[in-house]
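Can you read through this structure? Questions will come right after.
The complex is shown incomplete by one protein chain, all other protein chains being positioned as in the whole.
The block that comes next holds subunit A.
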Amino acid sequence: MDPGPNPTPDDKGLAALSLRAPAALPPDFAAVPEIEDEEEEEDDDEGYFTAASRGGSSSTAAWKEEMEGLEEEEEEEDGPPSPSSSGYAGERGSSLASSAAGGAGIEEPDHHDVDAPQPHGPGAEDWARDKKHADEDDASASWRKRKKHFFILSNSGKPIYSRYGDEHKLAGFSATLQAIVSFVENSADHIKFVRAGKHQIVFLVKGPIYLVCISCTEESYEGLRGQLELMYGQMLLILTKSVNRCFEKNPKFDMAPLLGGTDAVFLSLIRAFSWNPATFLHAYTCLPLAQATRRAASAVLQDIADSGVLFALLMCEHKVISLVGAQKATLHPDDILLLANFILSSESFRTSESFSPICLPRYNPMAFLYAYVHFFDENTYLTLLTTRPDAFYDLKDSRARIQDVLLKANVLLEVQRSLHENALRVEDVPVELSSQSTSLPAQSSQGNSQSLSSEMAIGGPAGLWHFIYKSIYLDQYVSSEFASPIRNPKQQKRLYKAYQKFYASMHDKASGPHRTQFRRDEDYVLFCWITQDFELYAAFNPLADKTQAIKICNRVCQWIRDLENEIFVYGESTLAWQYHHCWGDI
């Protein structure tokens, strides 16, 4: 499923780069110094990778080192064949790849994953800790061992954001990245990614902004590119696309200060890449609630929306309780993800009601909206989006009215209860197909939990461990709790990565889209099923029987259908009608 080591799409661009790559690596280049295992820092979800390149003098970038390797051999002017000759091109694979191959002898340090990717996202106490490792730069062994880097830079090579290390200390590295992008652009081409041993360097060019991910996490190119798109979206949410105009007027524009204080936002998004399926499904998820409760919340939000608010959102952590848009405005799931991430990762929103300019990149990347944000309790918050910069007091009043209704209808209490009780459990998947249960899963857990076969006793029927169901019409997904074999956060993260790969292969433009895929490996059986109505991703015990598994997937779909009124949010009635209309037999 992975692109091969020498993928064709960007061969052209790479060949250009390799013109100055050494035909044979001098021994000093290939020898990568031993890297001492360092204590994995607790939160780092990605950990370290083996060194890709040797750090030379301070802040000298990896590309430069490759060049250094060459310098011994290359005489000035009348030296070996000029770099423009094609003689070097054939060596491309080895040249770019060998920077990592040199490190192949080093065992990847074990990374203890102390910090769980919390299913509900990082808590408030999380972001306050400094995890940027500002003391690091590209010359530090620890920096080079990090498994997943994210960079944002300008097209003049000025650093804007780096996940690890101080941006200014990485100015030389940043210049190198720009040089690589621009060099390929010079030949009227563009670079998509470079694969070097275990590492993948993925580039995303957005006008004057370059985004780069360097990763050895074995995620797919499409997956990493999608993550860079979200990073860009997050940046737009904070600044809008008007930053482009700053670059048009002044190519020297130093953008980093504009993002001051938003490190936590990007960090929290990067973490979401490994625990939040919304980041690759492009769908949002709802908090399960009794229909009447949700209706009460939606009714009052609708009232507000009719009086001049563009969007009204009631959310609990990353889950939507109710969502209402004025007239025909619709909110893209990515915008919901980025907005929730922005709000949840910025501590100041929790401490008082706030009014902040924000941009919804999928709605209109060019301009700001204004967000009124108020937390009703630790995790339930209301966001009212308006176009009026002077609407704070009006929205404050609206919030008071909403709060009244929510309290009277017991919505906030129900939300807290749901948060703890209403999770979908694989053990609850009904075995009887005729089950017409429309009650919430927590209440139905007793009756239906016998397994289909005794040897698959752990987890749900037929050894079902986990599933994600995405409704295509609603742009919403639900996912089950993890069964005990994947209770540990590291296993959960691995499963998500497997899902992401699965997702990418199902939606592969070249060979897909596909309808079903069944895959068995030593960790689990993965099954994916896509129809025009839904996408189902399910993980089973690796010994699960295929026929049984498929049968259970059918039941999961039936079950979801029985519960749809509690687990999904319906917008306008027309949309809901269309949705019901499209429910085919499964």
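Please note the rule applied: a contact is a pair of C-beta atoms (placed from the backbone, for glycine too) under 8 Å apart; a residue touches a chain by one contact, two chains touch by 3 or more; residues count from 1.
One rule holds in what follows: contacts and distances are computed from a predicted model.
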Missing subunit (named according to UniProt) among the choices "Ras-related protein Rab7", "Guanine nucleotide exchange protein smcr8a", "Mannose-1-phosphate guanyltransferase" or "BolA-like protein 2": "Ras-related protein Rab7"
Contact residue for the chain not shown (choose from A:Lys169, A:His199, A:Arg362 or A:Lys470): A:Lys169
Contact partner of the left-out chain, one of A:Ser348, A:Thr387 or A:Asn410: A:Thr387
Touching residue (missing chain; options A:Met366, A:Ala400 or A:Leu413): A:Met366
Touch list for subunit A against the chain that is not drawn: 20, 57-61, 63-64, 67, 70-72, 74-77, 82-84, 154-159, 168-169, 171-176, 178-179, 181-183, 185-186, 239-240, 242-243, 246, 249-254, 256-258, 260-261, 310, 357, 359, 363-370, 387, 389
